[in-house]
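A single protein chain has been omitted; all remaining protein chains appear in their positions.
Up next is subunit A:
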Amino acid sequence: MTSGSMGSSPRRPDGWAKVTGTFAFSSDLSMPGMLWGATVRSPHPRARIVGIDVSGALALEGVRAALTHLDVPGAPCYGLELRDQPVLAATEVRYEGEPVAVVAADDPDLARRAAEAVLVTYAPLTPIVDAEAAARGEGEAVHAGRPNLLRHVPVRRGDPNVEAPVVVTGEYEVGMQDQAFLGPESGVAYPADDGGVDLHVATQWLHVDRDQIASCLGLEPERVRLTLAGVGGAFGGREDISMQIHACLLALRTGRPVKMVYRREESFRGHVHRHPARLWYEHGATRDGRLVYVRARIVLDGGAYASSSMAVAANAATLGVGPYRVPNVRMDSYVVYTNNPPCGAMRGFGAVQACFGYESQMDRLAHACGLDPVELRRRNAMTTGDLMPTGQVVEGPAPVAELLRMVAERPAAPRTTAFGASGGHTTRGEGVVRGVGYGVGIKNVCFSEGFDDFSTARVRLELRDGRPVVTVHTAAAEVGQGLVTVQGQIARSELGVPDVVVAPADTAVGSAGSSSASRQTYVTGGAVQAACQAVRRQVEATTGEPYDPTALPRLLARTGAVEETVRWHHRPTKGLDPQTGQGDAHVQFAFAAHRATVEVDVELGTVRVVEIVTAQDVGRAVHPQAILGQIHGGTVQGLGLALMEEIQVTDGGIRNPSFTDYLIPTIMDVPQMRVELLELADPHSPYGLRGVGEPPAISSAPAVVAAVRAATGVELSRVPIRPHDVVWGAGR
């Protein structure tokens, strides 16, 4: 086997640059003659724009441009699903922080001063902030002429009126989580000789950025060229446009390179968040704990613009009863416009909110039936051949019971109290109680509902100094997950050539689709595999000899360089019936289970997670170490949602746009993590692999909350848990 091929864990090709400080992130870029851009943002969540006066900014020496909606030459709006978001607001602002104007100046301080010198006169309006009222069709329209209900996804299965001897109900709430990637939104745009523009930017999907930029600039897509700059984390927060169009507008207007870098506060306002949700569930079961029905209503607050809200609502609906066999389902998932901060993609994408609801319910049901929570889940766990509530047959491995068994059978977490060990606490542990909780989740992998989801790979095999070298070129965004490493592993495995170069991702090759939905190793991996196989076939056809890696110096001397470009699709999906929600909407399902052990100080309301065990089926572990990295990182993002992470919004305004006030887990907050992998091959996917990135971020929050409930006996119905929820609950 060629060293560094699939199943091993070779080092990242970009690793040495990253540990020596030479890797160029999007915020590190610099060009001669470069200007700095800054954005004028609305201080109001909802207001009519009475006037915009940029003269004060232009009067400052060194300010080179100040642009408003009047300077947008093409389409005024962009968007992933609906083009409803203005490049620059024209007549109305719909969320706090909405861009109204942009400026370019000689240095970043001056650019910020110029932004402050733009005079925008607003007539503030009362913001529409009640998502439930919006879902009921009440209140004023956020977008004149459009209903506030963006999408309603019903799912109907079985008998709507069936009854059950055991019924548990619950109402749950999920706060607004932020991706909190560390690398701020940033990039450099520069004008090209053909009247077009080049942009180096940190994003998740180069081509969908390009198409939106080109549309708003009024340029053909070919004249907008994007190159992926170093991406400092993404987690869904870079699926939408941030500074891309603004920087290109400024570069084309000034004829000079323009760099834009958000500050952290601006970043919190400048990207979408995870949808906050309210969820109502009713579970009916037999006395021995077998589910008879689930009825649920989920309301997701999409905020001011659509982003990917419609797909998020479909995920919440179709995955909303969890990885369980449920014969009768009545599910209604709603996503609405409000004047709250726009929400869109974040790791887990609709499945996270639903999982907190259905897993909380499963614990309630276990209690009502007098069953152990693992046993209750095991009795209802779906397996291969079962039906989703959408009628879709679960075709691949669905080892839900097995994953639960794996986490449950691990030895209990060691008894040393985390509170005592860490020191610095105000108690000596006299009010500290321990609990254990479980969570299991389901996630769709790849884009769903009939989306034309594909990736493109160009693979070139040639001799350099007499040695065979492979170059892999895709537009797939490396966001930290290690896709560059995986592309090299696949090429080495398929072609038997150790020297593989992964070319920088750009739009000179066809679209790779998005680095989201846990899909890139599946889809771009599939494209690289297919392109390598095409290269092999071409070598064989040209030489009339079987492909033999050891004979490549001789074979390639005859063929010259061999290059193939392949566009690869996963198997097609179908839309959901708009009345019944029936349809084979998803490509692949992925599963993970967590067991969390916590210690709670019931006097202070503080929670420390002692240990988390995760079991996940990955189909085929292409890079085992990177998979562990995804599972650790995803698990901790779920821990953050359970215990600390929330964008706090009052009257449409974000109250905590900083890492001082928006807390993400530090190294002191994370427990020991144990990971168990299953590799049950999926018959439909390349190499049998299964998407890995999202499942661990879905069920860890419910597991942590369940552990806190087990420790304290407090009914916790919202995440993140706040200290007073525990203290007041325990005092009752």
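In this text, a residue touches a chain if its C-beta (ideal position, glycine included) is under 8 Å from a C-beta of that chain, and two chains touch if they have at least 3 such contacts; residues count from 1.
Convention: contacts and distances are computed from a predicted model.
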| item | value |
| --- | --- |
| Hidden chain of the complex, named as in its UniProt record, picked from "ABC transmembrane type-1 domain-containing protein", "2Fe-2S iron-sulfur cluster binding domain-containing protein", "Ligase-associated DNA damage response DEXH box helicase" or "Rod shape-determining protein RodA" | "2Fe-2S iron-sulfur cluster binding domain-containing protein" |
| Contact partner of the left-out chain, one of A:Ala133, A:Ala551 or A:Val670 | A:Val670 |
| Which of A:Ala123, A:Val162 or A:Leu182 contacts the chain that the document leaves out | A:Leu182 |
| Among A:His152, A:Arg264 or A:Arg405, the residue in touch with the chain that has been omitted | A:Arg264 |
| Touch criterion as defined above, residue of A:Val636, A:Val705 or A:Ile721 at the omitted chain | A:Val636 |
| Among A:Lys18, A:Arg467, A:Arg554 or A:Arg655, residue touching the chain not depicted | A:Lys18 |
| Residues belonging to subunit A that touch the chain removed from view | 9, 11-12, 14-16, 18-25, 27-28, 30, 107-109, 179-184, 230-235, 261, 263-264, 421-422, 479-482, 625-626, 628-629, 632-637, 658-660, 664-668, 670, 673 |
